[in-house]
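What follows is part of the complex, with its chains left where they were.
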């Protein structure tokens, strides 16, 4: 099956499907993604062995069910998609879901797994975190606050990296002042990369094995590498533990792009 | 198959089944759940790949066997059900079973696994603990005892979290007094969350790899997260080891709700 014929099939069902997109949904999405108090879930799936044996027409039908489930839930949760296949050995696709309540995320993932497409998914990993107001920023200097507020360069940032971390028991035993001083050094090390590497932090203590999920987007992976190298050299790094096989690297894709790529 | 048709099928067999519910059983359940000396078992299962391939009618039949096994054993053991699918990567459903003797729990799980539904279950994890009288509370101040007895807010607490922990060898080497002082600090840190986060402790040393199973129910996950963060900051935390891939997060469901959800 050629790429163009797949595209044709994709076009047909895109026209059939009703992709709701209104101003209210966009506002809700913006709020979930930027304000504190939202639950962020990272769910990694691998396609089972039977997926590779389906013919392209069947795949298109099944991928349509993926699209249907996403549409059905997007009033309550925001859904971002990432292609891990070809970059990560942990799975094929990753969903990042934001919701006001975690049961809404569960409902979306239940429907996803019950769908025709979901029957081909094996759950590799699910991690949860909570967006919160910054812990240490209030005590930073005005200059640093201003630097942190500098807008990042516009444009698409195709690469996404997810790193869950734990802090050592010693870290939590330190008083707030000492932790704040170390976090200031940590934050200063990130400033040179504020424009090219976008960051988002999720707090996980109790919700999952890690204490934090750190999430990054960039179009310049070399800058991201330099940022991570800088963060390894600050004092706070000695209290940081990565757990398991932590780093997930993928590329951000629209739902349509994922459908097209998996249809092949 | 639509959700409403599934509901119809569910209704039919609910009427056929004989769901025994009398005062004696309720009293026994209350006793097992609240008094010391009961064995608590957490059993996590994943549905096998064949489950997803069954048509809804077959699933209903198989889920009826689940209901039958639960009914048959509820005179001897209490059974709580949790839906992990969509929230945890460890499995799809979890049973919490309380029994006066562990062989009663084994008999229930043997019958479960031999049932038509059980043939689709893969055992992911089984953990055992024992409810005991509080170790350190007798030495606490009267005020703290009173605070601990304050009733938690009524109403459903849909989220449940299970965290098995080990204590360090150093911990057990400390004398009772030092451990009591640390546990008092630990307990004080939990008081602000007593109303919104319900807790239950199981002692596991020897019965399983962990020393304790800590179990939580809440409707406010953010409060639970804050509680866990507070507990990471007390001295006792330095003696706490989580083992494996410890945290299990799910939602409490009635048997009927689980049947309906898995029938889809």
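By written order: A and B. Residues from 1 in each chain.
Definition applied: a residue touches a chain if its C-beta (ideal position, glycine included) is under 8 Å from a C-beta of that chain, and two chains touch if they have at least 3 such contacts.
All values reported here derive from a predicted model rather than from experimental measurement.
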Total identical subunits in the assembly as filed, 2 in place: 5
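The definition used in the following text is that only the chains that are shown with their structure count from here on.
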Separation of subunit A from subunit B, taking each centre as the mean of its C-alpha atoms, in whole Å: 30
Subunit A contact footprint on subunit B (complex, rising order): 49, 52-53, 83, 85-89, 158-159, 161, 163, 221-222, 224-225, 227-229, 232-233, 235, 237-238, 240, 242, 245-247, 249, 251, 261, 264
Complex interface listing, subunit A residues touching subunit B: 37, 39, 48, 101-103, 105-110, 113-114, 118-119, 123-126, 128, 130, 169-170, 172-173, 203-209, 211, 244
